[in-house]
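Below is one structure; the comments refer to it alone.
Omission of a single protein chain aside, the complex is shown with its protein chains in their original locations.
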Amino acid sequence: MAKRIDVSGLTAYYGSHKAIEDISMTVEPRSVTAFIGPSGCGKSTFLRTLNRMHEVTSGGRVEGKVLLDDEDLYGPGIDPVSVRREVGMVFQRPNPFPTMSIFDNVAAGLRLNGSYKKSELQDVVEKSLKGANLWNEVKDRLNKPGSGLSGGQQQRLCIARAIAVEPKVLLMDEPCSALDPISTLAIEDLIGELKERFTIVIVTHNMQQAARVSDRTAFFNLAAVGQPGKLIEIDDTERIFSNPSVQATEDYISGRFG
Amino acid sequence: MDISTQSTQSPLPTPQPPPTEQRRAARGATRPGDRIFLGLSRGSGILLLVIMAAIAVFLTYRAVLAISEDEGNFLTTFEWNTNTVPPVFGIAVLAFGTIVSSIIAMVIAVPIAVAIALFLTHYAPRRLRGPIAYVIDLLAAVPSIVYGLWGAMVLVPHLTGLFGWLDAYLGWTGIFSWEGGAPRSMFTVGILLAIMILPIITNVSREVFRQVPQMHEEAALALGATRWEVIRMAVIPFGRSGVISASMLGLGRALGETMAVATVLSPDFIIHGSLLNPGGGTFAQNIASKFSEATEFGRDALIASGLVLFVITLLVNGAARAIIARRKEYSGANA
């Protein structure tokens, strides 16, 4: 059920400003792909083009193709709402709905898609919370507000919410940058388990994290501030971190660069 | 607009000098400049308290003068005869009219205002949002007498058709039966008040909706929610208490509105079962209409009715404040 992503010639704009230019890559199903690169290189922007969240920001528009198992996300007649159901997303800062309970947060996506029986909902919620390694911590307080959890728990709650609707792809935008090291470890372990079921793309500032969790790594860079970000190279993570083919990648990884 | 009560709870953003400094500054002991300035500013604050106390005391005093002479029951009498001997007057009709017209106004204005606020934050073309909001901001400043003039000269003639239609199809309910005649009834008042408070409720609601954190809306979007579902999941729950307090603000205006009611209503001291038949009155309208012919005693009687209005608006504003305060606690956890 995990799907392959095929990007070709993708350029994204904010109004007249070109944020990323001419990006092409393939993301294999059931793998973890990490995006690394300096701030402002457009890796988050690129991530958001993969589930059509980019166009939500004012002036955001996209040229090029993103194929999800041969179907162009930007093709005519494609409903962005359906795209986002297939391609889930976890954000930088944990964002559970503040007015909803833990249970309702996880069930939120399901409730959108028609009426479920209470027992069905309970099953899915339990399964998703288990899938996010959160079940044991919250099973006694499912009706408490999600905002009462710790940061790391909130982020896993958001992951549970995202996987509850059974997406094909899971996008993660620096999911650990607001978390402490122990919570980060918990999320990284979780990513390792989730890749059995989903195609995962993760943006991270932390190169060790990219090395730890990902199968493949893509390095993004920009020529200068104000210039569009570009994909420098994408390769097996091991190779990127040991013997990259581009000098700029090596400079960045060895810390010789911003 | 932030109708906050922050200064009561949060530490104020003043510098924190060492404790001894602070105590001295608070007493304003050392420098004459400091002492005078502190005295002036604290004096202004105290003056406000004195004024509020004076309002309560003087209104109550004059009201007691009037009510003690009242031969009718001040709360239940359906008459306002302050010139007869003995005087007989009561606020039953006024209280009824004030509440009914305000309820009508709220029922019409709140949903529309919320819809316009959503329109301005989520639906309108981005380039138009700013200008439209600006215009609505300006409309909130149009004086009520102008609304009143417009209501009487333009709105009232246009309502004949609507009233006939309501009478024809909903007349059987009794509430909407109409005997003909000029459409200058409590329902007209309600509609005009709704139009008047619409800009205020819209503005405050819009401000609240704008403050919904982007990340909550994106969370809903990323789950595959349509625009309406995003609003239901993320925007409305977050903004609910803000909208309630905005509505209370509007309600406060509607309850105390004088001129717009005085211009469109044909007042009469009766309570109709139907909203469409002329008659009835509100506290403020009654004061404005009866004032010029009132004797000194009549004025005291009007002051007594004004005191009741004052108490009602205090209660409404108190409720709004309580809601805002509760919201503060709620949102604190996830700031």
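Which chain is which? They are A and B, in the order written, and residues in each are numbered from 1.
Note that in this section a residue touches a chain if its C-beta (ideal position, glycine included) is under 8 Å from a C-beta of that chain, and two chains touch if they have at least 3 such contacts.
FYI, contacts and distances are computed from a predicted model.
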* To do: Among "ATP synthase gamma chain", "Hydantoinase B/oxoprolinase family protein", "Sulfite reductase (NADPH) hemoprotein beta-component" or "Phosphate transport system permease protein PstA", go ahead and choose the protein name stored in UniProt for the chain not displayed.
  => "Phosphate transport system permease protein PstA"
* Who touches the missing chain here, A:Pro76, A:Pro181, A:Gly226 or A:Gly255? -> A:Pro76
* Sole contact to the chain not displayed, among B:Leu75, B:Ile99 or B:Ala115 -> B:Ala115
* Can you list where subunit A touches the absent chain? -> 68, 70-71, 73, 75-79, 82-83, 85-86, 112-114
* Structure fact -> Residue list for subunit B contacting the dropped chain reads 2-3, 5-8, 12-15, 17, 25-26, 31, 33-34, 36-38, 40-49, 51-52, 54-55, 58-59, 61-62, 111-113, 115-116, 118-119, 123-124, 134, 136-139, 141-150, 152-155, 158-162, 165, 195, 198-199, 202, 226-229, 231, 252, 255-259, 262-263, 283-284, 287-288, 291-292, 296, 299-300, 302-303, 306-307, 309-310, 313-314, 316-317, 321
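Please note the rule applied: only the chains that are shown with their structure count from here on.
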* **Of subunit A, residues touching subunit B in the complex** => 51, 53, 56, 58, 81-86, 88-89, 91, 93, 95-100, 108-109, 112-113, 145, 147-148, 158, 161-162, 165
* Residues of subunit B touching subunit A in the complex -> 126, 213, 215-216, 218-226, 229, 233-234, 237-238, 330-331, 333-334
